[in-house]
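One protein chain omitted, others in place.
Up next is chain A:
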Amino acid sequence: MHVITDNLSLYRDGLVTTLRICLYSGLLALLLGTIMAACRVSPLTPLRAVGTSWVTVFRNSPLLVVLFFMAFGLPELGINGTYFVFGTIGLALYTSAFVCEAIRSGINAVPPGQAEAARSVGLGFGQTLSLIVLPQAVRSVIPPLGSVMIAMIKNSAIVGAFGVGGDLFSVGENLTSAQGEAALPVLIGVMLGYLIITIPAGLLLGIVERKVAIAR
C-alpha cells in the first residue's frame, strides 16, 4: 500500500482534475439540459424536433463515441481547443440529454391544475413555465437529477481514459502502465478516490431529497 502514500500528491492532483472536469461539465450540462427540456415541451414544432433528436442522439451513443466526435469534429468546424476542453464539452453534451429527460419528466409530474390556475390568472407561457411549473418541477427532479450528476462524476473516468490526462483514472493508468507498479494497490487508491466523491455525494443527495420532498 506504500505506493498510495508515496504518490499521495499525484492522487490529490488527480482528484482535483476530476472535480474540475465534473464542475465545468456539470454546469454546462445543467444549462444545456434545461434549455433542451424547455424545447421539448415548447409549442413550436421545430424546437420540439431539436429537443427530441438531441436526446435521442446523446442518450443512445456511447460517451466514448461522443468524445471522439468532439476531438475530430470540432476542429473541422473551426473550433480548436485542448483535450480537456473537448472532453469537458463531450461529457456535458452527453450528460445534458439525461438532465433534459429528468427535468422533462419533472415537468410532466406537475399537476395540470397548477398551470391551469396560472393561465387563468393571466400568466403567459414563459411566466407559467418559469414561475409556476419549473420551480415545482425542479423539486421533484432533485432525486433523478442527483443520480445523473453522480453518474457524470463516474463517467468523468471515461474522459480521463480518452486522453485528457491528470485525472484520477489517468493517475492509475500511468502508475500501472508507464511506471510498472503493481496494479492492485494503485487501482484500490483510484477507487478510493472516486468513492470519496460518490459516497458523500449520495448521502448528501439523500438529505437534500428529504428536505425538498413535496407531499402530493
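The rule is short, and it goes like this: a residue touches a chain if its C-beta (ideal position, glycine included) is under 8 Å from a C-beta of that chain, and two chains touch if they have at least 3 such contacts; residues count from 1.
We adopt the following convention: contacts and distances are computed from a predicted model.
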Among "Amino acid ABC transporter membrane protein 2 (PAAT family)", "sn-glycerol-3-phosphate transport system permease protein UgpE", "N-methylglutamate synthase subunit A" or "Response regulator receiver domain-containing protein", UniProt-listed name of the chain not shown: "Amino acid ABC transporter membrane protein 2 (PAAT family)"
Residue among A:16, A:65, A:131 or A:213 that touches the chain left out of view: A:65
Identified contact with the non-displayed chain, of A:10, A:35, A:148 or A:164: A:148
For chain A, residues in touch with the removed chain: 41, 43-47, 50, 56-57, 59-65, 68-69, 72-73, 76-78, 98, 101-102, 105-112, 114-115, 119, 125, 128-129, 133, 140-141, 143-144, 147-148, 150-151, 154-158, 161, 169, 172-173, 176, 182-184, 187, 190-191, 194-195, 198-199, 202
